[in-house]
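One chain of protein is taken out of this complex; the other chains stay put.
Per-chain residue numbering starts at 1, and chain names A and B are given in the order in which the chains are listed.
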Amino acid sequence: MEEFITTHRMNPDIDPVLTIWRWQVSVYLFLGGLTAGLLILGALSVLQRRKAAPTAAQRLLVWTPVVLGVGLFSLFLDLEHKIHVYRFYTTFRVTSPMSWGSWILLLVMPVSVLLIAGTMRETWPGLYAWAERKGLRGLATFSEKRLMGLARLSVALGVALGIYTGILLSAYGARPFWNTAILGPIFLVSGLSSGAALVQWMSRDEREHRLYTRIDVGLIAFELFLIGLMLIGMASGPERQQAAAHLVFGGELTTYFWVFVVMIGLLLPVLLEVFHLKGRPQPRFIAPAFVLLGGLIFRFFIVEAGQLTTWIGY
Amino acid sequence: MAAKKRYAMVIDTKLCIGCGDCVVACKMENEVPEGFCRDWIVESVTGVFPNLHMEYRSERCNHCSNPPCVHACPTGASFVDDESNITLVDPDMCTGCKACIAACPYDARYVRPEGYVSKCTFCIHRVREGLDPACVASCPTHCMHFGDLNDPESNVSKLLESRPFKVLAPEAGTEPNVYYLI
Partner (left out) sequence: MWGNSCQGLGVEALQSGSGNAFKWAGRDLIISRPECAPPFGIGEAFPECTIQPYLETDMSVNRREFIKIGALGLGSMSLAPKVFEWGPSAAKTFPVQPGDVVTRAPTYCEICFWKCAGWAYTKNGRPWKIIGHDEDLHSHGRLCTRGSSGLGLYNDPDRLQRPLIRVEKDGRQTFKEVSWDEALGFIAERLQALKETHGPESLAMFSHGNGAVHWKTLVKAFGANCIAAPSFAQCRGPRAAGFYLTYGETVGSPERTDIENSRCLVLIGSHIGENLHNGQVQEMSKALDRGTEVIVVDPRFSVAASKARHWLPIKPATDVALLLAWINVILEEDLYDRDYVARYTVGLDKLKEAVRENTPEWAYPITSIQPEVIRETARLMALHAPATLVHPGRHVTWYGDDTQRSRAIAILNALLGSWGRKGGFYLPQSAHVPAYPHPPFPKPAWSPCDFTRALYPWALSPVASHVRDMTLDPPDPEKQIKAWLVYGSNLIYSLPQPEKTIAAVQKLDLMIAVDILPSEITGWADVVLPECTYLERYDDIRTSPGRVPQIAVRTPAFEPAYDTKPSAWMVKKLAGMMGLDDYFPWADMEEYLDHRLQQVGSSLEEMHELGVKTLPSLGPNYFQPGEEVTFNTPSGKIELYSQQMADAGFDPIPRYTPHAEPPDGFYRLLQGRSPFHTFSRTTNSPIFTELMPENELWINPQVAADWGLKAGQYVKMQNQDGKTSQFPIRTRITERIRPDCVYMVHGFGHSDPRLKRGFGRGADDNEMCTTVKIDPLMGGTGRRSNFVTFITEGV
């Protein structure tokens, strides 16, 4: 069968394959996931200790608005009509994951700032002193009083953010490789794993370091399991989903997926972490760096793979 | 307000010769920028020489009754005109996020050089005046028909009653309103 567009429709970024979303979106999805991971892990640490404490997980909270800000800037770069960016906030479209996402992001930002304000006396005394000088002690006191509530809210928002980054893509029925509900959990787990890796990297406490290494091993294993489920679901799905699965089973992205996403991005870091736990010496940053790299590669892969799959083969 | 319409296009693949007049007529009427197309022709050949079947289809936005692009739009720039069931884009609300493009299984949308998303409008500026869309009005084979499916007496309703037809990617669940007589 020969089926093609005879009029050489070459609409930019649509033909011959969809390339509307490039590195900007991949970077945003990665940083969004990392934000979710850091926020959840930091908030969980607060909840677990029932107080603010100078753990790496809590100290890293200070980076969440920054990381998210960079991510949002990357997303902003992707907009073709930038001066209309405010339009995201003049409405709420219940059917649009992107609309949900923009409102979630709007909530994550202040909540994460409050959580930082509530923990900084312990985690970043310098920052606290600076805030005090700027007359922001009230903010800190306000947050400290409500720290447990803020932490619970942060976990909830972090989960929403992490899942949203996946749902954003999985809601597109038009792109079979994205169109699987498991993508939300995968992105959440991947975001958590990235967060755990960063905590593990930044931790100065050996116990905490090993704890987050162990957590990360679990998360990556779980992520691999979920990705496996995703592919099994796809490969055993209807025709279009099967065609999407073919992308990594002999198709265009086979090498990309198995070598870069699976081996370098997931198996290699998890092996490094396991070796590390077993006491094999290695530089402290190696494993977490690979985890973070793997998270980024995974976002690039998913963004590209989805755009390569379609309902219509021309 | 006038009775609610459900505009649809019915294209007879038995007559379409794939000449692309619809594509050019659209480009001229709507001043579609150079390098962009709102409609296009697909040639589909099945079989092995000399037992062959060929179908031409003039394709465009399907103005779906369940439009994933409208559902995906975070700002409400993509909307369905309540009166006509035509899917339109309000350029002043569009951020160029391209969610609608990702959502469209037919790849019918594109980003104009100015940064907002555009696509087939079913030439509603003509339709409102009782004219056919430019593509339909130009087709030398008369294989394209346009009308209101809510009107059982319309040309398109009658054609769909009397002839076998198909739509593109019905499995996508978009309930398209461009029909192909087969």
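Please note the rule applied: a contact is a pair of C-beta atoms (placed from the backbone, for glycine too) under 8 Å apart; a residue touches a chain by one contact, two chains touch by 3 or more.
Values in this document were obtained by computation on a predicted structure and should not be read as measured data.
Residue-wise, the contact with the chain that is not shown comes from B:R126, picked out of B:R57, B:K98 or B:R126.
Residue B:A25 is the one among B:A8, B:A25 or B:A103 that touches the chain missing from this view.
Set against the missing chain, the residues B:V42, B:C61, B:V89 or B:A103 yield one that touches it, B:V89. Although one chain is not shown, part of chain A still touches it, namely residues 2, 6-8, 10, 91-95. Of the residues in chain B, those that touch the hidden partner chain are 1-2, 12, 14-15, 17-21, 23-25, 27-31, 34-35, 37, 45, 47-50, 52-56, 66-67, 70-71, 76, 79-84, 88-92, 114, 116, 118, 121, 124-126, 128-131, 137-143.
Methods note: only the chains that are shown with their structure count from here on.
One simple way to say how far apart two chains are is to compare their mean CA positions; for chain A and chain B this gives 37 Å. Those residues of chain A lying in contact with chain B across their complex are 1-7, 9-15, 18, 20-21, 78-82, 84-85, 87-88, 90-91, 93, 95-99, 101-102, 171-175, 238, 240, 306-307, 310-312, 314.
Interface residues of chain B facing chain A in the complex, by the touch rule stated above, are 18, 20, 23, 35-37, 40-46, 56, 68, 70-77, 92-99, 101-107, 109-111, 114-117, 168-169, 171-173.
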